[in-house]
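Every protein chain of the complex appears in place save one, which is left out.
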Amino acid sequence: MPIKEGDIALLIIYSKKGRPKKFLIKIERKKVLHTHKGAIDIGSLIGKDWGIVTKTAKGTPVEVHRPTLADIVEKLGRSTQIIYPKDSGFILLKSGIKPGDKVVEIGTGSGALTLVLATFLGPEGKIYSYDIREKSLKMAERNLSMLGLSNVELRLKDAKEGIDESDLDAVFMDIPDPWELLPLIYPKLKPNGIFISFVPSCEQISKVALAAKETGFSLIEIHEILDREFECNEKRTRPYPRMIGHTGFIIIGRKIKSSS
Amino acid sequence: MPIKEGDIALLIIYSKKGRPKKFLIKIERKKVLHTHKGAIDIGSLIGKDWGIVTKTAKGTPVEVHRPTLADIVEKLGRSTQIIYPKDSGFILLKSGIKPGDKVVEIGTGSGALTLVLATFLGPEGKIYSYDIREKSLKMAERNLSMLGLSNVELRLKDAKEGIDESDLDAVFMDIPDPWELLPLIYPKLKPNGIFISFVPSCEQISKVALAAKETGFSLIEIHEILDREFECNEKRTRPYPRMIGHTGFIIIGRKIKSSS
Amino acid sequence: MPIKEGDIALLIIYSKKGRPKKFLIKIERKKVLHTHKGAIDIGSLIGKDWGIVTKTAKGTPVEVHRPTLADIVEKLGRSTQIIYPKDSGFILLKSGIKPGDKVVEIGTGSGALTLVLATFLGPEGKIYSYDIREKSLKMAERNLSMLGLSNVELRLKDAKEGIDESDLDAVFMDIPDPWELLPLIYPKLKPNGIFISFVPSCEQISKVALAAKETGFSLIEIHEILDREFECNEKRTRPYPRMIGHTGFIIIGRKIKSSS
Partner (left out) sequence: MPIKEGDIALLIIYSKKGRPKKFLIKIERKKVLHTHKGAIDIGSLIGKDWGIVTKTAKGTPVEVHRPTLADIVEKLGRSTQIIYPKDSGFILLKSGIKPGDKVVEIGTGSGALTLVLATFLGPEGKIYSYDIREKSLKMAERNLSMLGLSNVELRLKDAKEGIDESDLDAVFMDIPDPWELLPLIYPKLKPNGIFISFVPSCEQISKVALAAKETGFSLIEIHEILDREFECNEKRTRPYPRMIGHTGFIIIGRKIKSSS
């Protein structure tokens, strides 16, 4: 399907050193993007194929990519704290969820994980995402509509005051004190439902893990995912000298119930 | 939904030290599982809730979990070389695919990545998975049918002799010489389609990355994902003393086409 | 200097897969080492050069190496918990010590760090090493005398009951509760003297770091050192699939004193 009005495009201009400068932009008929390498006529892209190389007014090549989920999430990460693809991909797989499932997210943030969950749960799935900051929900809403995802319900509410949904397949938490919510979450999960919590500090690990055990969760796992990116050119291959050294720890637990 | 005949269950018996011993088993009416801690009447679980704790004949508690995709993949990893959740979750997110897409996998192996792709592409999606080893395809078939996934077509064929499908959203390769296939893959991908290659050795990185550039792929990225697992109990929290130090490198490229 | 009686040798026999099997052995005139590949006449090595390749009675090649400090430390690590070269090399450099300095070690253990400190402090330097386990001190003594190091005084004493030495350049701690000792150590250090503590768990990090700050230490640093080992042969280069995922955290602080 060629590029059409309303699509989001990822435009790339390479620096002299070969580093990609990325622009995430909505395709609109009369839009012009002004860059340091000259103007790009955005409207003229409509009807063209994805993956073409166009040019700025000054003749600099511009690659026109269809952004992946990871591109959009990484772009969000420039301005706010987000859950990165290295973490959200792992969270998705460990959560046990599949298309059509029903989940709750506590701590929408900028919606980076929300986008991932919404994409893979599909139109039959449902996400209820809680945040106490109106600003966060607004940003998440914008990002969701940009991707045409309509299976998310955003709730401006402190989850500590109650979670309205029940029979949940999984609950995701990106909040400072997830251990306080575990007793509230437990009855809202389906039998054997899963919670996943993302926390930045060492102190939070044991608070979550021990509270989870006490609440009635089992198979508790704690993971930290690291992503080493490499550079490779004709001359050499090596890990980049600088890397993201830490984002957070992922804690997972599964609801059990003693037989009586 | 309670446990029913034909389901796959993950049974857990804890060691004295609290380590989970895991059994992945199909629920059948007259089945008995013999363990070092006594027999488990599998048939009696039918109709019970997931997440209950039952007992062996000797009285040892047994947790009955509904296995996640990650559980099944990790179990496969005991007997064959697989793509682990830390890698397949990241691959999924970076591949740009979404439910309903059409992809090719070259190197089915035991089907660990196939399961992940098939789950998240959903019933509208389609995976064509090539392998030259009949044994691999048999194992993959067994695993797919165990999970009730029917959107995968397995092909006993050397992809070097030709890929039958076209207009692909993405191609995944877990083979020793992916660089040889890139020119074949390029025309089979949609405009801006993505290839992802998983290779174990340093030498393979630059072979893939440089061939990809030459073939007409752009935004080439190379990643290595590490998973540190932590133990946590009342006494202490720490990374496990032993870890999986290396599985493979993930190389990604996106098809571009110069405008003429 | 050729091999002489009383030297320690590192003998290597390679497996079919090329993996080195290592034997650390004292050179004695009438000694014979029996291996799975045949007997080695140890006495016959006297007078030969280091680095030669001799043969077992069955004709298998045996390399004769002069062991490095790292070899000896790693060998210790097979039987007891030790501070590995990746950690002790870093500790040495961050401790600010140099040949001739005077230091205290609390928690001798098997003496792995003691050997490193004793080697680099040289004959003019002095180490006082405390442990409450007689067994540890015996093992450390054996290891020190094996290496001919005579600048260490071993003390069978709980350091909590008092450190006898003062005017110390540095203090090293490998004990479960180093934070309790910091107030005792502070007055025993020279102005601007350094303490280094090695702890395995996350909980211990902040206990040490915060107590250090309170006691009057500054420039507190916390490090974790990871060692990835690679295999390399004609076919490929890659990190080993298994690695040591965690040994401990290194915490460093420097004594300061407010001017009055």
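When the chains are written out, they are named A, B and C in that same order, and each has its own residue count from 1.
Quick note on the criterion: a contact is a pair of C-beta atoms (placed from the backbone, for glycine too) under 8 Å apart; a residue touches a chain by one contact, two chains touch by 3 or more.
Model, not experiment: these values are computed from the prediction.
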item: Full-complex contact with the absent chain, from A:43, A:148 or A:200; value: A:200
item: Touch list for chain C against the chain that is not drawn; value: 2, 12, 20, 48-55, 63, 65-70, 73, 85-86, 88-96, 98-99, 116, 119-120, 122, 190-194, 202, 205-206, 209-210, 218-232, 234, 237, 239, 249, 254-259
item: Absent-chain interface as seen on chain A, which is shown; value: 200-204, 228-229, 235-247
item: Residue numbers in chain B that touch the chain omitted from display; value: 202-203, 205-206
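Definition applied: only the chains that are shown with their structure count from here on.
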item: Interchain centroid distance [CA atoms averaged], chain A/chain B, Å; value: 21
item: Sequence positions of chain A contacting 2 or more other chains; value: 202, 205-206
